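Omission of a single protein chain aside, the complex is shown with its protein chains in their original locations.
On to chain A.
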Amino acid sequence: MVQISLRNEVDEARQSSGLASIAADLASDQRAFKNVSWGKAMMWIFLLSDTFVFSCFLISYMTARMSTTVPWPNPSEVFALEIGGTSFPLLLIAIMTFVLISSSGTMAMAVNYGYRRDRVTTAMLMLATAVLGAAFVGMQAFEWTKLIHEGVRPWENPWGAAQFGSSFFMITGFHGTHVTFGVIFLIVIARKVLRGDYDVGRRGFFTSRKGNYESVEIMGLYWHFVDLVWVFIFAFFYLW
């Protein structure tokens, strides 16, 4: 008898080891990334796309800053807070950064408790994350107000290159919008967790699909990304 089999290189390579088997796993049928759900794959690819958005913003800002012929305002002085007569450079930004990074911590804990199916703790940690995120946006609003009072506008500022204000409002505004959307979705998902939607498989209002606790982790991916972007904005805008 002739042996009937339509094997292919992919299947054969998966039985071997090394790089060939990694490539073969990626190329294998049904799923390129085993044990990665659709939602999680989508979020990763979206974040990759969003990385390009923020990269373009930051590179454009750096181009403007490097090619300007008038002095660039000194961030340590512009972003200083005066408390009791002493000027603390970057004090507010330091607090904002601390708050946002801490919120990543509560988010990570929320993901952990989500996978333990601990409804209440997960929801509370997510709400804590949302509160920290809202605090961040609030402090950003305070910072914007302060700068606007000092005469910073998108088209001009008292200290030097007009592109300072333009880039500042555009980049922090775009990041702040991301945080705000994150806060909204944190609250939405926390509500679903608390109500037990993910335990009983209740269908989504828009998509009419059953959700599960992985939503918490996908939300977490987005939140950590927003934090990571802030680290770059902090480094390139405030510390430079």
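Please note the rule applied: contacts are C-beta pairs under 8 Å (C-beta built on N, C-alpha and C of every residue); 3 or more make two chains touch, one makes a residue touch a chain; residues count from 1.
Simple rule for what comes next: contacts and distances are computed from a predicted model.
Visitor: Could you tell me which of "Succinate dehydrogenase / fumarate reductase iron-sulfur subunit", "Dihydroorotase", "Spermidine/putrescine import ATP-binding protein PotA" or "Cytochrome c oxidase subunit 1" is the UniProt name of the chain missing from the displayed complex?
Guide: "Cytochrome c oxidase subunit 1"
Visitor: Can you work out which residue in A:46, A:144 or A:236 touches the chain that's missing from view?
Guide: Selected residue, touching the omitted chain: A:46.
Visitor: Since one chain isn't shown, list which residues of chain A touch it in the complete complex.
Guide: Chain A touches the missing chain through residues 2-11, 14-17, 21, 25-34, 36-38, 41-42, 45-46, 48-50, 52-53, 55-57, 60, 63-64, 67-70, 154-155, 161-163, 165-166, 170, 174, 206-210.
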